[in-house]
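So, subunit A:
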Amino acid sequence: MFLDAWIVLKKDLLIEMRTRVVMVQVLPIAGAILIIFGFALGPDNQTLQKAAPGLIWIAIILSCLIAVERSLSIEYPLGRDGLRLLNLDPAGLFLGKALAISIEMIGISFLVVFGSVTLYGSRFNHFTGLLMVVLTCILGSLALSFIGALYGAMSLGSQIRETLVPLLFLPVAAPVLLASTEITAKYLGMTTGSSLKWLGVLIALTISYFAIGFVGFEPLLEER
Partner candidate 1 sequence: MNFLIYLGYGIAIFATVGYCLYLGLKRNKLVKELSRIVKDSESSPNEFTNR
Partner candidate 2 sequence: MPYTISLKNVVSVVGGFPLLAGINFEASFGEIVLISGPNGAGKTSLLRLIAGLIPMTQGSGYVNGLNLQENSQEIRTLVSYVGHRPNMYDDLTALENVIISVGNSHSLSLKVKLSRVKTSKLKEEIIAAFALMGLPDRVSSTKFSRLSEGQKRRVNFIPLLIKDTKIWLLDEPHASIDALSREIIDSSILRAQERGALILIASHELEHVQAIATRTLNIQGGYITSGDQDVS
(Lines give C-alpha, C1' and ligand atoms only; values in the text may rest on other atoms or scores of the structure.)
Protein backbone atom coordinates (compact mmCIF):
# COMPACT_ATOMS: atom_id res chain seq x y z
CA MET A 1 0.00 0.00 0.00
CA PHE A 2 2.72 2.49 0.94
CA LEU A 3 4.60 1.58 -2.19
CA ASP A 4 1.50 2.29 -4.26
CA ALA A 5 1.02 5.58 -2.47
CA TRP A 6 4.66 6.40 -3.19
CA ILE A 7 4.26 5.55 -6.89
CA VAL A 8 1.17 7.75 -7.23
CA LEU A 9 2.71 10.58 -5.24
CA LYS A 10 5.89 10.51 -7.27
CA LYS A 11 3.96 10.37 -10.52
CA ASP A 12 1.72 13.34 -9.63
CA LEU A 13 4.63 15.46 -8.46
CA LEU A 14 6.69 14.51 -11.51
CA ILE A 15 3.86 15.58 -13.79
CA GLU A 16 3.52 18.81 -11.81
CA MET A 17 7.24 19.44 -12.12
CA ARG A 18 7.04 18.96 -15.88
CA THR A 19 3.85 20.89 -16.57
CA ARG A 20 3.94 23.39 -13.67
CA VAL A 21 0.17 23.85 -13.89
CA VAL A 22 -0.26 24.35 -10.15
CA MET A 23 2.73 26.64 -9.97
CA VAL A 24 1.90 28.93 -12.87
CA GLN A 25 -1.88 28.80 -12.65
CA VAL A 26 -3.17 27.90 -9.20
CA LEU A 27 -0.61 29.96 -7.31
CA PRO A 28 -1.35 33.15 -9.27
CA ILE A 29 -5.05 32.61 -8.55
CA ALA A 30 -4.28 32.56 -4.82
CA GLY A 31 -2.27 35.74 -5.27
CA ALA A 32 -5.07 37.34 -7.26
CA ILE A 33 -7.54 36.58 -4.47
CA LEU A 34 -5.31 38.36 -1.95
CA ILE A 35 -4.96 41.38 -4.22
CA ILE A 36 -8.66 41.55 -5.10
CA PHE A 37 -9.60 41.52 -1.43
CA GLY A 38 -7.02 44.21 -0.88
CA PHE A 39 -8.83 46.29 -3.48
CA ALA A 40 -12.26 45.53 -2.10
CA LEU A 41 -11.39 46.40 1.48
CA GLY A 42 -9.71 49.63 0.53
CA PRO A 43 -6.30 51.07 1.24
CA ASP A 44 -6.77 51.10 5.01
CA ASN A 45 -3.95 48.92 6.31
CA GLN A 46 -5.64 48.44 9.66
CA THR A 47 -8.71 46.79 8.12
CA LEU A 48 -6.60 44.59 5.91
CA GLN A 49 -4.47 43.41 8.80
CA LYS A 50 -7.57 42.59 10.79
CA ALA A 51 -9.09 40.65 7.91
CA ALA A 52 -5.81 39.02 6.90
CA PRO A 53 -6.22 35.67 8.72
CA GLY A 54 -9.61 35.07 7.09
CA LEU A 55 -8.41 36.19 3.67
CA ILE A 56 -5.36 33.95 3.87
CA TRP A 57 -7.56 30.92 4.44
CA ILE A 58 -10.17 31.86 1.87
CA ALA A 59 -7.36 32.10 -0.68
CA ILE A 60 -5.98 28.73 0.42
CA ILE A 61 -9.36 26.97 0.30
CA LEU A 62 -10.26 28.31 -3.13
CA SER A 63 -6.88 27.40 -4.57
CA CYS A 64 -7.20 23.96 -3.00
CA LEU A 65 -10.46 23.51 -4.89
CA ILE A 66 -8.64 24.24 -8.12
CA ALA A 67 -5.70 22.02 -7.16
CA VAL A 68 -8.14 19.14 -6.56
CA GLU A 69 -9.65 19.74 -9.98
CA ARG A 70 -6.18 19.67 -11.52
CA SER A 71 -5.31 16.49 -9.65
CA LEU A 72 -8.40 14.85 -11.15
CA SER A 73 -7.66 16.07 -14.65
CA ILE A 74 -4.22 14.43 -14.51
CA GLU A 75 -6.07 11.13 -14.54
CA TYR A 76 -8.24 11.98 -17.56
CA PRO A 77 -6.11 10.14 -20.14
CA LEU A 78 -6.55 6.95 -18.15
CA GLY A 79 -10.06 7.49 -16.87
CA ARG A 80 -11.58 5.33 -14.20
CA ASP A 81 -10.93 2.21 -16.30
CA GLY A 82 -7.26 2.98 -16.63
CA LEU A 83 -6.87 3.75 -12.95
CA ARG A 84 -8.45 0.49 -11.96
CA LEU A 85 -6.34 -1.41 -14.48
CA LEU A 86 -3.18 -0.16 -12.78
CA ASN A 87 -4.16 -2.50 -9.93
CA LEU A 88 -3.08 -0.03 -7.31
CA ASP A 89 -4.26 -0.50 -3.77
CA PRO A 90 -7.20 1.93 -3.40
CA ALA A 91 -6.01 3.14 -0.02
CA GLY A 92 -2.58 3.72 -1.51
CA LEU A 93 -4.09 5.56 -4.44
CA PHE A 94 -6.02 7.79 -2.06
CA LEU A 95 -2.98 8.45 0.06
CA GLY A 96 -0.82 9.20 -2.96
CA LYS A 97 -3.27 11.57 -4.60
CA ALA A 98 -4.09 13.32 -1.32
CA LEU A 99 -0.44 13.73 -0.32
CA ALA A 100 0.45 15.11 -3.74
CA ILE A 101 -2.30 17.71 -3.42
CA SER A 102 -1.29 18.52 0.14
CA ILE A 103 2.37 19.00 -0.75
CA GLU A 104 1.31 21.47 -3.41
CA MET A 105 -1.09 23.10 -0.97
CA ILE A 106 1.49 23.40 1.79
CA GLY A 107 3.73 25.24 -0.63
CA ILE A 108 0.90 27.49 -1.74
CA SER A 109 -0.22 28.22 1.82
CA PHE A 110 3.30 29.27 2.85
CA LEU A 111 3.43 31.63 -0.10
CA VAL A 112 -0.04 32.98 0.69
CA VAL A 113 1.03 33.72 4.27
CA PHE A 114 4.16 35.36 2.91
CA GLY A 115 1.97 37.34 0.51
CA SER A 116 -0.15 38.53 3.40
CA VAL A 117 2.97 39.67 5.24
CA THR A 118 4.14 41.70 2.27
CA LEU A 119 0.79 42.93 0.93
CA TYR A 120 -1.17 43.50 4.12
CA GLY A 121 1.72 44.07 6.46
CA SER A 122 0.80 41.20 8.79
CA ARG A 123 3.33 40.57 11.54
CA PHE A 124 3.88 37.50 13.67
CA ASN A 125 3.85 37.87 17.45
CA HIS A 126 7.18 36.18 17.85
CA PHE A 127 9.10 33.23 16.54
CA THR A 128 6.72 30.62 17.99
CA GLY A 129 3.93 32.46 16.18
CA LEU A 130 5.65 31.75 12.90
CA LEU A 131 6.06 28.11 13.84
CA MET A 132 2.40 27.79 14.83
CA VAL A 133 1.23 29.32 11.56
CA VAL A 134 3.47 26.93 9.66
CA LEU A 135 2.00 24.02 11.60
CA THR A 136 -1.52 25.28 10.89
CA CYS A 137 -0.74 25.55 7.20
CA ILE A 138 0.48 21.97 7.14
CA LEU A 139 -2.50 20.57 9.07
CA GLY A 140 -5.03 22.64 7.16
CA SER A 141 -3.56 21.63 3.81
CA LEU A 142 -3.67 17.97 4.81
CA ALA A 143 -7.30 18.13 5.95
CA LEU A 144 -8.40 19.95 2.81
CA SER A 145 -6.49 17.60 0.52
CA PHE A 146 -7.88 14.46 2.13
CA ILE A 147 -11.45 15.60 1.77
CA GLY A 148 -10.76 16.98 -1.72
CA ALA A 149 -9.30 13.70 -2.97
CA LEU A 150 -12.22 11.77 -1.49
CA TYR A 151 -14.87 13.98 -3.04
CA GLY A 152 -12.99 13.93 -6.31
CA ALA A 153 -13.30 10.15 -6.40
CA MET A 154 -16.92 10.33 -5.30
CA SER A 155 -17.91 12.59 -8.16
CA LEU A 156 -15.92 10.71 -10.81
CA GLY A 157 -18.98 9.17 -12.42
CA SER A 158 -20.92 12.40 -12.43
CA GLN A 159 -21.52 14.60 -15.42
CA ILE A 160 -21.81 17.65 -13.20
CA ARG A 161 -18.48 17.16 -11.46
CA GLU A 162 -17.32 20.77 -11.89
CA THR A 163 -20.20 22.08 -9.79
CA LEU A 164 -20.63 19.11 -7.51
CA VAL A 165 -17.13 19.14 -6.03
CA PRO A 166 -17.40 22.74 -4.75
CA LEU A 167 -20.89 22.08 -3.39
CA LEU A 168 -19.62 19.11 -1.39
CA PHE A 169 -16.25 20.57 -0.55
CA LEU A 170 -17.06 24.03 0.77
CA PRO A 171 -19.39 23.16 3.69
CA VAL A 172 -16.96 20.48 4.82
CA ALA A 173 -14.07 22.91 4.48
CA ALA A 174 -15.91 25.46 6.63
CA PRO A 175 -14.70 24.11 10.00
CA VAL A 176 -11.15 23.90 8.61
CA LEU A 177 -11.45 27.53 7.58
CA LEU A 178 -12.75 28.50 10.99
CA ALA A 179 -10.12 26.67 13.02
CA SER A 180 -7.20 27.71 10.86
CA THR A 181 -8.34 31.31 10.75
CA GLU A 182 -8.59 31.43 14.53
CA ILE A 183 -5.09 30.05 15.04
CA THR A 184 -3.63 32.31 12.39
CA ALA A 185 -5.44 35.32 13.87
CA LYS A 186 -3.98 34.62 17.28
CA TYR A 187 -0.42 34.44 16.05
CA LEU A 188 -0.80 37.46 13.84
CA GLY A 189 -1.82 39.28 16.99
CA MET A 190 -5.47 39.84 16.10
CA THR A 191 -7.00 37.91 18.99
CA THR A 192 -5.87 36.81 22.38
CA GLY A 193 -6.60 33.74 24.38
CA SER A 194 -5.82 30.10 23.86
CA SER A 195 -5.78 28.59 20.41
CA LEU A 196 -5.20 25.09 21.69
CA LYS A 197 -8.77 23.94 21.23
CA TRP A 198 -8.70 25.20 17.65
CA LEU A 199 -5.60 23.15 17.11
CA GLY A 200 -7.60 20.24 18.52
CA VAL A 201 -10.42 20.86 16.03
CA LEU A 202 -7.92 20.98 13.19
CA ILE A 203 -6.26 17.74 14.24
CA ALA A 204 -9.63 16.02 14.70
CA LEU A 205 -10.68 17.14 11.23
CA THR A 206 -7.46 15.97 9.63
CA ILE A 207 -7.72 12.58 11.27
CA SER A 208 -11.39 12.02 10.53
CA TYR A 209 -11.13 13.09 6.87
CA PHE A 210 -8.10 10.87 6.49
CA ALA A 211 -9.91 7.92 8.04
CA ILE A 212 -13.02 8.25 5.88
CA GLY A 213 -10.95 8.60 2.72
CA PHE A 214 -8.74 5.69 3.64
CA VAL A 215 -11.66 3.35 4.22
CA GLY A 216 -14.12 4.84 1.75
CA PHE A 217 -11.93 5.15 -1.31
CA GLU A 218 -12.13 1.55 -2.43
CA PRO A 219 -15.92 1.22 -2.75
CA LEU A 220 -16.01 4.57 -4.52
CA LEU A 221 -13.69 3.35 -7.23
CA GLU A 222 -15.32 -0.03 -7.71
CA GLU A 223 -18.55 -0.58 -9.52
CA ARG A 224 -20.43 -3.70 -8.64
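Here is how the candidates were picked: all candidates are chains of the complex that A comes from, given by their letters.
By our rule, a contact is a pair of C-beta atoms (placed from the backbone, for glycine too) under 8 Å apart; a residue touches a chain by one contact, two chains touch by 3 or more; residues count from 1.
No experiment lies behind these values; they were computed from the predicted model shown.
**Q** Out of the numbered options 1 or 2, which touches subunit A in the complex?
**A** Every other option belongs but stays apart; subunit A touches 2.
**Q** Which subunit A residues qualify as touching candidate 2 in the complex?
**A** Going by the criterion above, the answer is residues 3-4, 7, 11, 14-15, 18-19, 74, 77-79, 81-82, 84-89, 222-224.
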